[in-house]
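What follows is a short report on a single structure.
With one protein chain held back, the other chains of the complex are shown just where they sit.
Note that the chains take the letters A and B in the order they are written out, and that residue 1 is the start of every chain.
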Amino acid sequence: MSKYNYKLKKLPKRATKPRDGGMTMVMDKGLSVRQAEDFLELAAENTDLIKLGFGTSIVTPRLEEKIKLYQDAGIPVYFGGTLFEAFVARDCLDDYLRLMDKYNLTHVEVSDGSIEIGQDVKHSFIEKLSRNYTVLSEVGSKDADKIIPPYKWIQMMKGDLAAGAWKVIAEARESGTVGIFRKSGEVRSGLVEEILTQIPQNNIIWEAPNKSQQVWFISLYGANVSLGNISPWEVIPLETLRIGLRGDSFNFFL
Amino acid sequence: MSKYNYKLKKLPKRATKPRDGGMTMVMDKGLSVRQAEDFLELAAENTDLIKLGFGTSIVTPRLEEKIKLYQDAGIPVYFGGTLFEAFVARDCLDDYLRLMDKYNLTHVEVSDGSIEIGQDVKHSFIEKLSRNYTVLSEVGSKDADKIIPPYKWIQMMKGDLAAGAWKVIAEARESGTVGIFRKSGEVRSGLVEEILTQIPQNNIIWEAPNKSQQVWFISLYGANVSLGNISPWEVIPLETLRIGLRGDSFNFFL
Partner (left out) sequence: MSKYNYKLKKLPKRATKPRDGGMTMVMDKGLSVRQAEDFLELAAENTDLIKLGFGTSIVTPRLEEKIKLYQDAGIPVYFGGTLFEAFVARDCLDDYLRLMDKYNLTHVEVSDGSIEIGQDVKHSFIEKLSRNYTVLSEVGSKDADKIIPPYKWIQMMKGDLAAGAWKVIAEARESGTVGIFRKSGEVRSGLVEEILTQIPQNNIIWEAPNKSQQVWFISLYGANVSLGNISPWEVIPLETLRIGLRGDSFNFFL
């Protein structure tokens, strides 16, 4: 809280870094080095993780420099799960690890949003990778027509955590229209509530790229819910939502 | 007009700064200092007011530097009305004034979009603040389900202006889906027309963040209608709309 420009009373207490809950995971889908600097100026204190979205790491110039910039600011960086899957689909996991090491990445996302692998295979990936890296495991399909029932979400999340995942990420894509959301972007609220009867909140990062989704999570689970797939330029607005300084959440904490 | 790259004939005459009508109010919801410089390079000449959206001023780093940059470019800066309301709701108006003075702000927004205060109380705020500051008064609720009838809008606007407000701002939020707009973003055109039978156009800034809304206002009220909640990167596109150099307004002035 020390860095707020003004200490207003009756603001909810925000967890400070390093946070276990209330994390903000940002998706960088192609910032230049200078844009990355601008983003860090604004949001380094309120950003806990940076995902280089899907396969952008393959085609982004000056990647090494940008990753180092993020890491020097104390924020772990990882490749989007789609890139992991692209290597797995080509049977090149060792190459993937070499690529991660080339950029000194400490975190890795294990996902099966685009490929079909059994839960056993996914768990063995998590077990293997968690020996040397911090593993984020994504749960939920990128296919809007694939509706996974709540008991299955819970089973998958429990399995991934037991296999060694540090956090599970509830899939929503950059658009916020699959997984825990309906095609319209509306939250599958019953699903989220049922998951939280079984999985501790701090173990989950909810992908919630749209404001109405962020508002929903904050209204129910408070300022310190962990949210992901946040646009770099939406971290400041999200921070105001979290502490009730935006119209949508104004009355949550008064 | 002198700064146009080419003097094309049959363009509508744009008011020049300082403008009484045809103002563009920009909402900065979290620019870095360098982004603010980029914005000023592009749009200083066509921006009349900068609002630091909702409570972003509390959590934005290097705020003092950014505000000074805007002020040095001759553009007045003010805090979003939600921040005013957050202080009022905590009974800390004096702290709010101290915060404004710390940043040398000359303009202040008085609003009741999130809190319920009587019109009398609102007027007394406007009267008090207008002694030392230029007051913008926002009219209209942030609640999409609260439909205010036209006669009431007119009554509120007249009251605020009589109490000392320099301009009234017609509420729409950053999304453009409340107040003078339907949930769909469509303009409540009958409402706007009725308001303008009673309130001089130059006394009103219409929040109109979406292009179709801007087009509607320009089609009816011309190049020099005052519009607000414009994104920093949409000032140049808006300027082309205003003078008929975009498809949507191409035929308005020919």
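The definition used in the following text is that a residue touches a chain if its C-beta (ideal position, glycine included) is under 8 Å from a C-beta of that chain, and two chains touch if they have at least 3 such contacts.
Here the structure is a predicted model, which means the values were calculated and not measured.
Enquirer: Just to verify: which one of B:Leu8, B:Val121, B:Ile147 or B:Ala162 makes contact with the chain not shown?
Expert: Once the missing chain is taken into account, the touching residue is B:Leu8.
Enquirer: Tell me which residue among B:Arg34, B:Lys158 or B:Arg182 touches the hidden chain in the full complex.
Expert: Result: among the candidates, B:Arg34 touches the missing chain.
Enquirer: Using the touch definition up top, pick the residue from A:Phe54, A:Phe181 or A:Phe250 that touches the left-out chain.
Expert: Within the whole complex, the residue contacting the unshown chain is A:Phe54.
Enquirer: Would you mind spotting which of A:Leu83, A:Val139, A:Leu191 or A:Leu245 touches the chain that isn't drawn?
Expert: Only one of A:Leu83, A:Val139, A:Leu191 or A:Leu245 touches the chain omitted from view, namely A:Leu83.
Enquirer: Please pick, from B:Val77, B:Leu191 or B:Ile243, the residue that touches the omitted chain in the full complex.
Expert: B:Ile243
Enquirer: Considering the entire assembly, which residues of chain B contact the chain that has been omitted?
Expert: Interface residues of chain B facing the absent chain: 3-6, 8-10, 34, 37-39, 41-42, 45-46, 211, 233, 235-237, 239-240, 243-247, 250-251, 254.
Enquirer: List every residue of chain A that touches the chain not included in the displayed model.
Expert: Within chain A, the residues touching the omitted chain are 29-35, 53-63, 82-83, 85-87, 89-90, 92, 95, 99, 113-115, 142, 173, 175.
Just so we're on the same page, only the chains that are shown with their structure count from here on.
Enquirer: I'd like the Å distance between the centres of chain A and chain B, where a centre is the mean of that chain's Cα atoms.
Expert: Averaging C-alpha atoms per chain gives centres 34 Å apart.
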